[in-house]
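A single protein chain has been omitted from the complex, and every remaining protein chain is retained in its original position.
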Amino acid sequence: MHGVKRIRYSREALEAKQQRDKAKLQEYLALTEEIISRKKNGDYSHEAFDLTTRMLRVNPEFYTVWNYRKTILVKEFFLKSTPHQINDVLSGDLDMTTAFLKQHPKIYAIWNHRRWCLEQVPEGPTEADPNGWKMANWKKELYVVEKMLDVDARNFHAWNYRRYVLASMPVHRSEQSELDYTTRKIEANFSNFSAWHQRSKVLTTLWETGKANPAQNREEELELVRNAMYTDPFDQSVWIYHRWLIGEGSDATILQAEISSIQELLDEQPDSKWCMESLVHYKQLLLRNHSAIIGAEDRQVVKTSCLDLLLQLQHVDSERKNRYGDLAVRIRDMDI
Amino acid sequence: MGAEPKLNIPLHVKYIQSLGENKDDLTYHLTAHLRMNAVYWGLTALYIMKNKDALDREEMIEYVMSCWDEQAGGFGAHPDHDAHIHATLSAIQILVMQDALDRVDVDRVTKFILSLQQPSGVFAGDAFGEIDTRFLYIAVQALSLLGRLHELDVEKTVGYIQRCRNFDGGFGAIIGAESHAAQVFVCTAALAILDRLDVIDQETLAWWLSERQLPNGGLNGRPEKLEDVCYSFWVLSALSILKKLNWIDADKLIKFILSAEDLEHGGIADRPGDQPDVFHTQFGVAGLSLLGYPGLEDIDPVYCLPAKITEAKGLRKDWEALPRRV
């Protein structure tokens, strides 16, 4: 019952609703009974198939009925049909579930059935073009998933499914175009951590396959993130992604540049929890990984500034004050 | 707690008891595919509220057994529903709580569960193949409760979890997926059962989890999302396993959970003013238990079962909840 408001009804309204519901209930129970009994009897007829359609339209979460539907297709329909007919019936199921998703974008069973359908698409339409149907279906699938993400850019079903579709297409789309997609999503709303997450995955692939230059990308990413930080320093999606860009902080130059940039932002926005929290984290990395570079005297300065920031954080961000307390103890005990 | 709002245990007990009496209500039948889970949620919530006997034991056991899918060798969510790994775990958990595990054909269930492991190491929910780290956790816990963990390929299983880890320390539903508090719970708890918490970047994950708390005290499941009572359990259980439960503000969260109580009909909702359900009631109560709310039984965050039960079975892992308040 996520997000369903409690509503008060008058007694009359409730009674009227109960009357309507009673009729629906009878119909529903009769339909359930008929489907279950046909299923028990191994009935894989067209009629049985149509009954599952009726049921799923009413209750798309009835996984047993989805299973029965797939069984009918596998055990009867696929055996007796041409590839053309198989492709048609699967397209029909994809269209049907597209309509379901518009109403119920977060029901696992619907996404799952689509996945199953796509994996059953036969080769065709011709021997010369064995991937024609598949490619057409996958492309359409990517379009559907983009529409779903237009409606709710954080729907993790849709994002997971998107990655699955991209990986399954017979002809792969370039990682660059997926990177551009995340750019558009981030420009539309940079609170969308799902898009930043996807970006981190795509960039990793680009770097691992040697298709992009990590040093150059990192610079561009830092610039993008800096714009987001200054626009809204209170949005945690951006700071989490920034942490990925810095990673273990092995590059002292980048680390120091980012520390001073965040310090400037903190000067302009002195109540920014994320500025303080990130400064502590990156300064800690500096002490841990580059203590040789900064010299003994500055090490004490950095340490003291971390402790100061942690003290402020305990007030500014009191929900997590115990964490800041724990961090302070650790930094105080740091052997530098 | 002074004049603070209190958990209305008698009302919630009544609410849970009433759930089985709505058979004239269409919604009751539309949610039949969740019935076995709902019974588990209800029973666990009652147990934590020290009202374990509020539902009839025999009737419950008979119901569970009537959901046995003889063909598949697992439990369905309702009589005549297909066997599914989720319903199967709930059935086992119910029978464990009712001390009736002897009713189960352990060999067949073990075989059913193990048959769902994929070459990658993850588990499918049923024969039709939806995969998710939730199902992996379910398999691990079920095998543990059945005493058959030694039959699991642990390396392969842990390997899959490892590949689901993201830079923020969290875990997603499948490889490549965004970190999500519910998936963090299942992966962390599975690793706890398998004694492989070394796979986790604990510092980073505890940071990410502590950032789930919003200014209103509630917890969200991902960055920049809304709060929801059910995350009280997902986030808190993972933090208890990492022994960092004090990294969030317990008082504020308690207040938030209590604000989502329906004080007219009983039950707890996802957030204040919404319709309550047994799922959020259970996870709200479980969250309160981990936070040391007075008058509740301890819940084991690894198994999401009463700690008494897992201790009696010698399954208790090394976790820390907040001390019980009086």
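Should a chain be cited, it is by its letter among A and B, assigned in written order, with residues numbered from 1 in that chain.
Here is the rule we use: a contact is a pair of C-beta atoms (placed from the backbone, for glycine too) under 8 Å apart; a residue touches a chain by one contact, two chains touch by 3 or more.
To be clear about the criterion, contacts and distances are computed from a predicted model.
Colleague: Which protein name, taken from UniProt, belongs to the chain you can't see among "UBC core domain-containing protein", "Ribonuclease P protein subunit p14 isoform X1", "GDP dissociation inhibitor-domain-containing protein" or "tRNA-splicing endonuclease subunit Sen34"?
Modeller: Missing chain, UniProt protein name: "GDP dissociation inhibitor-domain-containing protein".
Colleague: Let's see if you follow the contact definition: name the visible chains touching the chain that is missing.
Modeller: Hidden chain, whole complex, touched shown chains: A.
Colleague: Which candidate, A:19, A:82, A:227 or A:250, sits in contact with the chain we can't see?
Modeller: Within the whole complex, the residue contacting the unshown chain is A:227.
Colleague: From the listed residues A:208, A:268 or A:308, report the one that touches the chain absent from this view.
Modeller: The single option touching the absent chain is A:268.
Colleague: Would you write out the residues of subunit A that touch the absent chain, in ascending order?
Modeller: Within subunit A, the residues that touch the unshown chain are 24, 27, 57-58, 136, 139-140, 142-143, 146-147, 173-174, 176-177, 180, 183-184, 187-190, 226-228, 230-233, 265, 268-269.
To be clear about the criterion, only the chains that are shown with their structure count from here on.
Colleague: How many angstrom lie between the CA centroids of subunit A and subunit B, rounded to a whole number?
Modeller: Roughly 22 Å separates the two chain centres.
Colleague: Quick check: in the complex, which residue numbers of subunit B touch subunit A?
Modeller: It comes out as residues 24-26, 29-34, 76-77, 80-82, 84, 126-130, 166-168, 172-174, 176-180, 206-208, 210-211, 213, 215, 217, 222-225, 228, 244, 246-249, 252, 262, 269-271, 273-277, 279-280.
Colleague: Could you list, by residue number, the parts of subunit A that touch subunit B in their complex?
Modeller: 1-6, 21-22, 24-25, 28-29, 32, 36, 39-40, 58-59, 61-64, 66-67, 70, 108, 112, 115-116, 154, 156, 159-160, 163, 191-194, 197-198, 200-201, 235-237, 240, 243-244, 247, 318-323, 326
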